[in-house]
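Complex shown without one protein chain; remaining protein chains in place.
Here the chain labels run A and B in written order, and each chain numbers its own residues starting at 1.
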Amino acid sequence: MLERIGVRSVDELLTAIPQDARRPKLGLAPGMSEMEVQAHLERLAAMNRTATSGPFFIGGPIQRRYIPAAVPVLALRGEFLTAYTPYQPEVSQGTLQAGFEYQSLMAELLAMDVVNSSMYDGASAMAEAALMAVRLTGRKKVVVSSDVDFVFRRTLRTYARGAELDIHDVPTAHLVATAEGAACLIVQHPDAFGTLVDVKSIGEAAHAAGGLLIQVTEPHALALLEPPGALGADIAVGEGQPLGIPMSYGGPHLGIFACRMALVRQMPGRIAGQTVDADGIRGFVNTLQTREQHIRREKATSNICTNEALAAIHAAIYLSLLGPQGLRAAAQAGVRHAHALAKRLGAIPGCQVANDGAFFDRFTLRTEMGGWALRLALLERSIQVEATASHYVDGKRRGRDDVILQCTELTNDSDMDALVDAVSEITGSRQAVAAR
Amino acid sequence: MSSVPDDLRYSKEHEWVRADGDVATIGITHFAQEQLGDVVFVELPEKGTAVRQFSSLGVVESVKAASDIYAPVSGEILERNVKVIEKPELVNTEPYGDGWMIKVRLANEGELAQLLSPQDYRSHIGETAGAGGD
Partner (left out) sequence: MTTLRRQPIPDVGASQTKALEPLLFELARPGRAGRHVRDEGTADIPTQFRRTAPLELPELTEPQVVRHYTHLAQLNYAVDTGMYPLGSCTMKYNPKINDRTASLFADLHPRQSYQTTQGVLALAYELEQMLAKITGMDFVTLQPAAGAQSELTALLMFKAYHAKRGEAAQRRRVIVPDSAHGTNPASAAMCGYQVTTVRSDARGNVDLEALKGTLGPDVAGFMLTNPNTLGLFEERVREVCAAVHDAGGLVYGDGANMNALLGVARPGDLGFDCVHINVHKTFSTPHGAGGPGAGPLCVKALLRPFLPKPWIVREADGTYHYDTAREDRDPEPVGDSIGSIKQRLGNFGVLVRAYTYMKTLGEDGLAETGRDAVLAANYLLALVRDRYDVAYDRTPMHEFVLSAAKQKKQGASALDIAKALLDEGFHSPTVYFPLIVPEALMVEPTETEPKETLDAFAAALVRIADQVARDPAAVRDAPKNTPLRHLDEVGAARRPVLRWQRPT
């Protein structure tokens, strides 16, 4: 090969590089065989305690749910896994049709007109939705409910530094009163704490003030709850991970992004569209690409390029395996478990369910010892829960010091028994100590 | 159809103007539509909008390119061509006819003099007189 190039060594090809910077020592360990690497990673993995290793009630946007066996088998086929963005539609119909089907399934679930082919995650989807509302209205005031998940709100704050947005973080009950002059009102339903929210009236207030309604949602809830499209949402976003995608300590996941058709020209991200080929056979292409960075550059609707297409394929396979019945069944199981658990925990002396109203498949539990202390005491008993003490944004914490308990179809009786026993014991022994 | 009709004035950004009294009809040139390729989308301002000469007026897009339309003259928008929004291909097939974009009430007829004559526009796009499109 060198001879054909006309050089004697590879080094002769590297002379443009400053000599003192060429071929540095990196200071890394030498390579390993595959067998050794597998063993090394197994050792690291063994240092973790997985969600399945004990009672597990952590949730929020990212949820431990049952993943049908066929989902990874199909989605991780090499033809999907190792393909690039479908720049040549003639040899990418698998990706493009799967993407179109994902858009169609998600549009049906959300009752929205148009869904893009994915964003990085729910949090960045919400931040991009706010930026889109700012472009559409020419306003910089963004009002977000402080009952929206804290990771979503933190990401919004970070993105907002760039566009220098004026973010108002107010409780859901105050959204309507803050609508004046806002580009959008952002509300989550069910909210970060599981509470069901009257989205419609908030949307009416947003529209009356000339702004947009952005609803953050989660896919399983949509099987049972009125969808964003029926509640007046102009843009709907959410985390799609619960649709057959592993939790993987936070990613890769799936940012769901949907909007009304009239707004599609300001939508970020790729979109697959239907067309025909030269022989009149139906096919699919990336379309409306002039919104995107590779064409519009600094005038693009977003800088997003790489997305989460493979996660969208996971979600589409998951939805087609479960169908409407299966999705309802999974969602109902989470709700039933959460309500049964809330009833039992609420009956323990000194414990109360602290949601502001009806809740879906997660709820907050208030105890005299506080959520943070309870979380740590439960962790010692190998029970993993989340505390609202994490939910700080802008120096303020929404909710008091409670724990949040997420249930899904994977929550089982023995896990719930273990949690109830542990909470009784921990709060009871504390009361006993206090009594002494 | 000539690719640079003699009865119009032109901008360096490839818009044409047809003045009739104080009403100017504006579109993009044959050369511009050819450079863009198949036009798939046209965005135009609403009636009543005031535009300033050489400021951005709207957008015309093909599959792989997006191009701003600049106002060759200042004035108030009297009408936008709804047909061209519904059928963007008119920009390709009839750039000087049904593919027109907006009508403006001229704020300053003197601005027309700042635009290119057909002859100047031909040399601007490197076309020799009468040589046709490409």
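Methods note: a residue touches a chain if its C-beta (ideal position, glycine included) is under 8 Å from a C-beta of that chain, and two chains touch if they have at least 3 such contacts.
Please read all numbers here as calculations on a predicted model, not as lab measurements.
Engineer: Using the touch definition from the top, which of A:A129, A:V216, A:I271 or A:L405 touches the missing chain?
Structural biologist: A:I271
Engineer: With respect to the chain omitted from the figure, which of A:L288, A:L341 or A:I426 is a touching residue?
Structural biologist: A:L288
Engineer: Just name the one of A:V114, A:A233 or A:I256 that touches the chain not displayed here.
Structural biologist: The single option touching the absent chain is A:V114.
Engineer: Which parts of chain B face the unshown chain closely enough to count as touching?
Structural biologist: 38, 40-41, 61-64, 88-89
Heads up, the rule we're going with is that only the chains that are shown with their structure count from here on.
Engineer: Cα centroid separation between chain A and chain B, in whole Å?
Structural biologist: Roughly 46 Å, centre to centre.
Engineer: Give the list of chain A residues in touch with chain B in this complex.
Structural biologist: Those in contact with chain B are residues 265, 289-290, 295-296, 299.
Engineer: Which residues, counting only chain B, touch chain A once they are in their complex?
Structural biologist: 41, 43, 61-66
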